[in-house]
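Complex shown without one protein chain; remaining protein chains in place.
Chain naming follows the written order as A and B, and within any one chain the residues start at number 1.
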Amino acid sequence: MTLDLFSYVILLPVAGFLVNGLLGLFNLAGWRSEARKPVVGWLASAAILVPFLILLQIFIGMAAQDKGFVTLYNWLTIETLQVNISYQVDSLSVLMGLMVTGIGFLIHVYSIGYMKHDPGFWRFFVYLNLFIFSMLNLIFADNLMLLFLGWEGVGLCSYLLIGFWYQHAFANDAAIKAFVMNRIGDFAFLIGMFLLFTSAGSLNFDAINQSVGALDPTTLFLAGLFLFIGATGKSAQIPLYTWLPDAMAGPTPVSALIHAATMVTAGVYMVARLSPLFSASPELMVVIAVIGGLTAFLAATIGLFQNDIKKVLAYSTVSQLGYMFLAAGVGAFPVAIFHVFTHAFFKACLFLGSGSVIHAMHEEQDIRNMGGLRKYLPQTYLTFFIATLALAGFPLTAGFFSKDEILFRTFASGNYLLWGLALFSALLTAVYMMRLTSLTFYGRERFDAGHKHPHESPALMTLPLWVLAAGALTVGFLGLPGVVSHSNWITEWLSPAVITAEVHATHTTEWILIGLGSVIALTGLFAGWKLYTTGLETVTRLKSGLSGLYNLVYNKYFVDELYDRLVVGPYTRLSESVLAKIENRFFYPVFGWTSSAVSGFADTLRYIQTGYTPVYLTLFIIGVIGLISLILFI
Amino acid sequence: MNLDALITYTLTSTALLQPELLVAVGLMLILVTDLFLKKTVQKWISVLFFLVMGLALISLSRQSEVQAQVFSGMISIDGYSVFFKYLFVVSALLAGVMSLFSEELNQNRRRLGEYFIVMTGMVLGMMLMAGAANLLMMFVAIELVSLSSYILVSYLKDDKISNESGVKYIIYGSFSSGLMIYGISLIYGITGTLSLSEMNAVLQNPAATIDPVTLTIAVLLVLGGLGYKVAAAPFHFWAPDAYQGAPTPVAAFLSVAPKAAGFAMMLRFFKTVFFGSATQDGYVPLASLDWVSILAVISVLTMTIGNVTALWQQNVKRMLAYSSIAHAGYILMGVLLLSDSGIAAMMFYLAYYLIMNLGAFYVTMLLGDRVQSYELDDWRGLGFRAPVLAVPMVIFLASLIGIPGTVGFTGKFLLFVAVLQQGSLYFWLALIAVANSVVSAFYYFKVAKILFLKKSADPHAEPVTAPVPAVVLLFVFAVPTIVLGIWWSPLYNWAMASVRMITG
Partner (left out) sequence: MNHNIDAVIALSAVLFGLGVLGVLTRKNAITIFMSIELMLNSVNLSLVAFSRLHNDITGQMLVIFVMAIAAAEVAVGLAIVISIFRNRQTADVTEINLLRW
């Protein structure tokens, strides 16, 4: 394995970012003009394509157990702690890197067509390149610190890209929501990192993974738990998932790249990277599996009733991420990565397809106002349909292999309840995906066909769709189930980097489960198709019959409102009351015991800066006396 | 000591103290020039100031190898103090250039001479503070700095706000120096000496009987005086009012340089007086005085009060004032550890804090001058009217939050590592600090949001620009903020090397 060229994998995206960024910022060489748009776009795409090719070359020349390090820069050395800008090239990181650069390149190309008329064209590609750079840092980092840098970097890019159309208030709000939720996760992540550093004495993955056995179980559990909470922020799991659906306010290629294929899987990647650590704590594994399973189910039910084409896909992403964590939680880390891999193809394809639809419908996103688009957008339709089948788990598509493997491993681990939940979610997945396809592409046009003329997107946009659709059909064969083939390529490829739990199940069981999964997928697909093409009245009747349940799910279980009540409200109150004028101070309602404690605290704080010098001086004295008594009497 | 020897000693001391003397002579030179040649050379007063500071920088480079105690142990010259002296001179230079672009100050152009005189005096005071090894010297130096700052804060004679902040500041400051000198007199009464190293010897002597209660009270009174200088809670009340009322370059200067001087002095005081020889991973405390937990309490209070109160500030200068209080809280973590890495992290933090905070204040000044307001509401959408000013502002804010890639992150990280290296005892301290930095993201972020994400009230507002030299200065602040975030080891190594050279 030669890594001579590896540094360019990291450096080229940042070079693209700098060139486009600086030229665009100062509008040099007419960089923001219409005529330069192709140059900007292709330059940015090339900055991703070349790394992809380099990684491909490395990949071809390496064996699974190969592992190499490339140190670019010695960044922090503080006595015992060493943190380098140093990259680790092994089977796991190369696979992820290939996926990110490959799909990233396709989405860059797609964006050249999609963003053609946007005045912020250059800005968009600058952010995209920065994103790929951060993501590659996250993936190839050989220590938690650098991973965290990339982690923050992708968060920043995600924020910038969600709020890309800053003229719209909802885009800003969504961006801030994403930022805040991720900050909460980051906080936990930092705590986890601190704990690991104090107990394991290092932040290097190898060192951490090796010292797992020597760690105190409680510390291990806590450190892993905090890291996992960080992952729930980034990967949109319960309880921090609500930002992802809102993040759809960003341009569609962003949703495809960041909020479906790559960034949101960072949490799963981190868990897999530290698989020895996580699997050393059985309690932690249960937590991960349960959170994953619940998220998969919850998001699937919500996805069933959304009417915004991108929101459906967003909830579906949350749900699929739940599957990945479920796989990790039952010890099947390679399977989780396998699902990351297949999911990237079909979900990116779905998002890009939805972008094509939105493009054709002149920014219409409500599927109730679509229908019959099959004949207007034949290529989009076909690719979208293929990806739907893959996501639903139609036999022999990519999603079929990865999802069935997750279901099988869950079953084999003995968590029958979670298995049942996941199986039911798989049914729901098939239903809501087919509902989406039916409402969008089948039936009659529910828009003014005389007025609107949907047209197929240019080749620049359909070509990536076809590549991704082809991937959605084929990449599943990389991980054939054990009953079919003795060599499951992906598991074997990952085995040097990622550990996996033992499987105890007979072939018969596995066959039965595969059959069950196929039946579930087919049933769901059929039900979705039948209900939402010819059976719309049945749906209406069902809705009114179960209106209570329907409202609960339709309103996303009121989780956003709950967070507003429980977290945002008291928080705002705390900070406002610090400053509030004295007149307002009895105005605030008492809000549980936490809140009264908080307002007591805020009361004192508010009085402090009165503007009266004597008060300041008195507080000075009180401060001195307080400190004296603290030291003398405690 | 006979007379000859005394004269030789004084001359040697004088020779070693070249930068300080240079600044002192420069101060008199500017004073005399301003007094007698006002009409003819008025324009050149500022040039004279820069010249003096430049010369001081050059002579500092010659002082860096010196390791000595001069003037009967009044002043220590060591790598530690030289590091800080560089900070003071550089920040005076930067703040001086900044002042030239300030509209507030230039309305009183005729009086600008006074401004630079007082500024020079302040630099002299801070240089003495960094080296003071005797309570007498400490008191004189701290007072020189304080008196200069009172004058600078109330420099805008006709402005009610500036007057008010001046009055509050001087009353608060004199009061706290009164308490501090009382503490000093008690320490003198207990130990019978004013020299820090002799005090250490007395405390180390097992035969000496020292009343711990009196000692505690005395030390805390001195700590109050030092805490006032660095704006640590609960001695911070003057800071928001003084910063808001002061001319912006002054507020900027006050928020970085005297704060650094205060920390330099605080550390030397505690380290020299209360600690025995250094061991591998820290220092051995002498007295039973548990001042580590005292400083920990102060640190937590400071960062929490600073950040929480900053949350809903509407005035940018006031917000930055609270933010600087919060940062003092972070820096205190480095002081209380009293490990080499803690001190080095503190010095690193102070050095880059100087750049990014001066930068933030500088943009604030430029924008504030142009829209005639420091209220956030009037800054809506300003980012698109003044991208050249607002983009660096975002860089400074990002660095103040501590976003990776900026120097703010590196500094916080170094600090946290230093804290965590001291073992799990301080784990909670690091936790509170991280929680605080999360809170701080909200208000820093709010400024960026107002600049870029809000529509301006008047859609046809003119673009806002600044003269080219002003923009160049802006990049002098912005570029190191990024570059030091990545390529920081020279600065850190310098700080680390300086730490090892602290002498009593």
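One rule holds for everything that comes next: contacts are C-beta pairs under 8 Å (C-beta built on N, C-alpha and C of every residue); 3 or more make two chains touch, one makes a residue touch a chain.
From a predicted model like this one, the values you see are computed outputs, not experimental measurements.
**Q** Quick one: which of B:Leu21, B:Leu57, B:Leu93 or B:Ile181 touches the chain that's been left out?
**A** B:Ile181
**Q** Touching the hidden chain in the complete assembly: which of B:Thr193, B:Ser373, B:Thr465 or B:Ser489 does that?
**A** Of these options, the touching residue for the absent chain is B:Thr193.
**Q** Which residue among B:Ser165, B:Ser299 or B:Gln422 touches the omitted chain?
**A** The single option touching the absent chain is B:Ser165.
**Q** Quick one: which of B:Gly96, B:Gly245 or B:Gly329 touches the chain that's been left out?
**A** Here the residue in touch with the unshown chain is B:Gly245.
**Q** From the list A:Asn143, A:Asn488 or A:Thr613, pick the residue that touches the absent chain.
**A** Considering all chains, including the one not shown, the answer is A:Thr613.
**Q** Suppose we count only contacts with the excluded chain; which residues of chain A make the list?
**A** 579, 581, 606, 609-614, 617-618, 621
**Q** Touching the hidden chain in the full complex, which residues of chain B are there? Just list them.
**A** 135-136, 139-140, 143, 147, 150-151, 154, 157-161, 163-168, 170-171, 174-175, 177-179, 181-182, 184-186, 188-189, 192-194, 240-241, 244-245
Following the convention adopted for this analysis, only the chains that are shown with their structure count from here on.
**Q** Could you put a whole-Å number on the gap between the CA centroids of chain A and chain B?
**A** 43
**Q** Touching chain B in the complex: which residues of chain A?
**A** My answer: residues 25, 73-81, 148-149, 152-153, 156, 163, 166, 172, 176, 179, 183-184, 186-187, 190-191, 194, 197-198, 574-576, 578-579, 602, 605, 608-609, 611, 613, 616-617, 619-620, 622-624, 626-628, 630-632.
**Q** Sort out for me which residues of chain B touch chain A in the complex.
**A** 167-168, 171-172, 175-176, 179, 213, 216-217, 220-221, 223-224, 228, 233-235, 237-238, 240-241, 289-291, 293-294, 297-298, 305, 308-309, 311-313, 341, 387, 391, 403-405, 410, 413-414, 416-418, 420-421, 423-424, 427, 430-431, 434-435, 438, 441-442, 445, 449, 452-453, 486, 489
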